[in-house]
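Only a single protein chain was left out; the remaining protein chains are all shown in position.
So that you can tell them apart, the chains are marked A and B in the order they are listed, and the count of residues begins at 1 in each.
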Amino acid sequence: MTRSDAEPKARGALGYGTDLEAPGMLWAALVRSPIPHGRIVRMDLSAARKLPGVVAVVGPDELRTLLPKGALEADQPIFPLDEIRYRGEPIAAVAAETLEQARRAAAAVVPEVESLRVDARIEDVFPEWPSEAAAKDPRVVGHVHARHGDVEAKFRNAELVHSETYRTPGVHQMALEPHACLAEVHEGTFRVRTSTQTPFGLREDLASILGIPESRVIVEGTWVGGGFGGKGAMLLEPFALLLALASGRPVKLSLTYAEEFELGRTTLPSIIRLDTAVQGGRIVGRRVRLLLDSGASLPGRDFAVGYSIGFLLGPYRTETYEIEGFAVQTNKPPFGPHRAPFAPQSVFALESHLDGLARRLSEDPIAFRQRHAWHAGDRTAYDQPVGPFGLEAGLQAAARTAGVWRTGLPAGHGIGVACGFWSTGVGAGGEARLRLQPDGLVILEGEREIGNGSVVHGLAVVAGRVLGLPIESIRVEYGDTATAPFDSGVFGSRTLGALGQAVEKAARSIASTLATRVEAKEVRLETKGGQVVVVAGRRRQKLVDLLTPKERAAGGIEAAGKYYGPERKVDESRVVAGTVYPYQDFVASVHLVEVEVDRETGHVRVVRYAAFQDVGTAVDPADVAGQVEGGVVMGLGTALSEEMLWTPDARLANPGLLDYRVPRLQDVPPIQVELIEGFAGAGPFGAKGIGEPPIIPVPAAVANAVADATGTRVFELPLTPERVARALKLL
Amino acid sequence: MNEGPLAFTLNGKPRRFERVPDAERLLDTLRWRAGLKGTKEGCRTGGCGACTVLVNGEPTLSCLVLSHEVAQEKVTTIEGLSTEKVGRRVIEAFAEAGAVQCGYCTPGFVVALAAQLGSGTPPPSVETLLEGLEGNLCRCTGYCAIRKAVETAREATR
Partner (left out) sequence: MGLLARSPAGEVAVLGGGTDLLFDLDMARIAPKRVLSLRKLPWRYLRWEAKALVIGSTLPLGALERDEKVRTRLPGLWEAVRDVGGPALRNRATLGGNLGHGSPASDLIPILLALDARARIVGPSGVRELPVDMLLQESRRTTLGPAELIESVILPVSAPSSYLWQRVQPVNDISQVGVATAVVPEGPHWRIALGGVQPRARRLSEAEAMLRSVRPSHFEVELAAQEAARRAEFVTDKRATEAYRRRLVTVLVRRAIQTTLERMPKAWPPRKGAP
C-alpha cells in the first residue's frame, strides 16, 4: 500500500513550517542570552527599534504592556523576568520586513548582564553520588526512589556482585526540518500555524503562557519534516504570537540549524551506576543510581527520571531492588523528549552490564537473558502483570541468527545482542471523527503527519480494514484545534495504538449504522466507479442511495470514536519518593549486530544488523519495516557518532551537521527486519506502537558487539574511533 | 552590498528578478522570489542536500550558491523535473518503495538521482547512483527504502 502523501511530497508539493508564507508577513529573529546563568541588569531595545525595516521589538516589558496578567505569572514566562538559565535563552525578539533586517536588529541588542555561577555539567552540581538528603537541593528538579525486598541481605549473601558505571552524552533529534511557525493575531484570536506533533497540547500551553483562555488560541499543524520528540512542545510560537500582537501583522519565525542545536529540548547527559547481585548463577538483586542532566528544567517538571528508571531494571524478573534517580538542573536548555526518551541510554547501560555479567559467569549472553526474561503473567518491578510480550520469541530468533553468524566469523569481528522494552504511550487520549461520503471515507484529524505514516496512512489502514474499503478511497482531512477533534498528539508511539482505537470505534459505528439500515447482521464496503457500495450478503447498494436527507446535507454518515485508555496502576508501597510510571503494554525489541573493529584506529564498521521486533499485528508490514529501519539507523548514530559537546562554560561546541554527525547513506549496513506477530497489543487488530521501540537496543547491541570483537568494554557513548582506541589502550 | 537584476532560465523558462542583493542565495531566490517551495531549506551549510537543484544539469547545493552566479545559466528545480519523464519515474519509485516518510529530504534526493539517470544510456550502476546521493541526508527512513527506490528508478529509466 502506497501512502497517499508520498508522491506529493516527492515532487515538493506539500508545505512544511519552513514554507509558510502570508501576505504582509514579517520575519522574526530572536535576541538570545550571551551568558548561561545570570540576570539582565539593563536591556535597551531602542537600538533595534531604530534600525531599517524593523516593525516590532518585544522583551519582558511587553509581557506587561501587551498581555494579560497571567503572562507574567506563568511558571516560565515567555521571556525570563529575573534569571537567565541557559546560554542562548531568548530574552527579546524582533520582527522586520526581511530576515536580514530582523537578524541585524537582534544582533544590535546587547544587554548589560550580571553573571552567576555556572553549572555546566552534572558534576558541577554533584561531584559524587548524592545522598537521599541531597534531594532537597534546589537544583534537584526530579527525584525518584523505589525499592522492594531486602536488598541489603541479597547483596550481603551474594556469591558475586557486578558493579559498573556508565555515561551517556546529550543527543539531538536533528530532524531535517527546523522548527518554524507563522503567527497572526486578529480581534483577540491568537492563531498560529506551526510544525508540531501536538497541536492540542500546544494550544493549552500557549493559552497558559499568554494568560488567555484556550478558546482564543487556534493551532493549525503543517506537514512536519520530522519530529522525533523535538516538536512535541511549545518552542517558537509564543515569540511569534507576541510579535504578531505587537505589530498587527503575520510573523514568521524559524530556526537555523545552529539555533536548533542550541535551543532544542532534547536528551541530555547522564551518569548511571548499576550493581547486580548474583546467587546460583541468577540475578537476585539490583541497585540502580541515575543522575540525569535535566538542563534548565524547573522543579516538578521532570518526567524523565521516573520514567527512565524502570528501564534500568529492564524486562527481567527483578524481585529485589533499590533504584534511585536524580534529575539535576544545569545551565543548558531544558531536557526534552527524544525518540524513546532516554531509553537507548538506559538500555545501553543495562544491556552492556548484563552482557558483561553473562561473560563473567561464562554464560551465553542470549541464554542468560532468556533465563531472566519476562513472560506474560510475570509481574513487573512495580507489580503490574506483564501482558502479551514477544521477548522470548525475539530471543529465540536472535539465538538462531547468532548461531549462523558465528559460523566462520572473521577475526576482528564481533557479535552483540541487546533487548529493548517499551510501553506504548497513551497521552491523555484522543478522539476521531469519520465521515463516510458517497465517494469515500474522510478521517478528520487535528494533527498532521509527522513522517512515520501513522496519521496519513496508519489510521486510514485501520478504517479500511474495519469497513473493507480500499485505501485509495480513504483520505485524511486536516483541521485545526478549533475544528478538529481532540487528540493528545503524535508521540510515545501512541498514534496507531490509541488514536487508532478511536478510529476503529468510529468505523465500527458506521458499519453498525449501515448494517441496521440494510437490515443485515453485518456489511462490507467496496468501491465501484468511484462510488462507495454497501454489500450485505448478496445485496449491493450504492451508499448514496442509503443516506437520509440529513446525512445527505451533512455530506455523509458521520461517526465519532473516543479512546482514553484504561488507567493502570503501580504498587505505590514500593515507591519511597517521586513518581514511577505504569506500563500500558509490553513491546519487545531484540537486536543482533555484527561489527568489525579496526584494532589500530578504533574505527567500528557495522557489518550487518538484524532486528526482531514485537509488533502485535503489522497493520501495514512495509510501513512498519520502514519504522524499524529508520529507528535502527538513528540508533546507530547514537551508538557511534552522535554527541553534543559542551564547553565548561556551557556553550555548545558543535551546533551543526559538520560536527554533530548523524548517519549517512554509506554508514548503513544491510538490515534484516523480522516482525514478530501474535503477542497482541492494545491497538486495533492487536497492533503495538512501533515508532520508538526500534531505536532502543541499538547502542547496547553495538557496544556488546565491540566488546565481543575486542574483549574490551566501552562504558561511554558514542563509540567513536577515538573512544574505542582509548579503551583498547592505543593512546 | 549591491543589488541588481538577475536573469536566468528556470525550469525551461526565462525569468528575471529585480534588485537581487549580491549576498542572496539561490535557495532563497527560488523559494521566495520564484515561489518554488519544493526545494527545501535545511542546514544552509551544504551538509544536508535538501536544497539540491540542477544548474546546467548538474546537482548543486542551492544554499551555497550566490544567486548572481547563475546569471544566464539553466536552473532546474524539483517542480521542473516532476514534469519530465525521468523525474516522474524517480518520484514514482520513491513513493512506491516506501522511501518517503516525512518527505523533507525527498525532493533533494529526487533531483540528485534524476540528474544521474537522465545523463544518457546505459545508466550508471546502482553503486554509482548511490555514491551520487552521498550528500543527501535522511533522518527518517534509514536509507534502506531509498536504496530500493534507486534500484527501481534505474530499471524504470533504462
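The rule is simple: contacts are C-beta pairs under 8 Å (C-beta built on N, C-alpha and C of every residue); 3 or more make two chains touch, one makes a residue touch a chain.
This is a predicted model, so every value here is computed, not measured.
Participant: Of the listed residues B:Asn11, B:Thr60, B:Thr76 or B:Thr152, which contacts the missing chain in the full complex?
Facilitator: Only one listed residue reaches the unshown chain, and that is B:Thr60.
Participant: Which is it among B:Ala93, B:Leu133 or B:Ala149 that touches the chain not included here?
Facilitator: B:Leu133
Participant: Among A:Arg121, A:Arg664 or A:Arg713, which one is in touch with the chain left out?
Facilitator: Checking each option in A:Arg121, A:Arg664 or A:Arg713, the one touching the absent chain turns out to be A:Arg664.
Participant: If you put the missing chain back, which residues of chain A would it touch?
Facilitator: Residues of chain A in contact with the hidden chain: 600-601, 603, 641, 645, 653-654, 657-659, 661, 664, 666-667, 720-722, 725-726, 730-731.
Participant: Footprint of the hidden chain on chain B, which residues?
Facilitator: 1-2, 22-23, 25, 44-47, 49, 52, 55, 58-61, 63-66, 68-69, 112, 131-137
Definition applied: only the chains that are shown with their structure count from here on.
Participant: Averaged over CA atoms, how far is the centre of chain A from the centre of chain B? Could you give it in whole Å?
Facilitator: 30
Participant: What part of chain B is in contact with chain A in the complex they form?
Facilitator: Going by the criterion above, the answer is residues 31-32, 36-45, 47-48, 50, 77-79, 82, 87, 90-92, 94-96, 98-107, 110, 130, 133-134, 136-146.
Participant: Once bound in the complex, which stretches of chain A touch chain B?
Facilitator: These residues of chain A touch chain B: 2-3, 5-7, 9-16, 18-19, 21, 174-178, 223-226, 228, 256-257, 449-453, 622-623, 625-626, 629-634, 656-658, 662-666, 668, 671.
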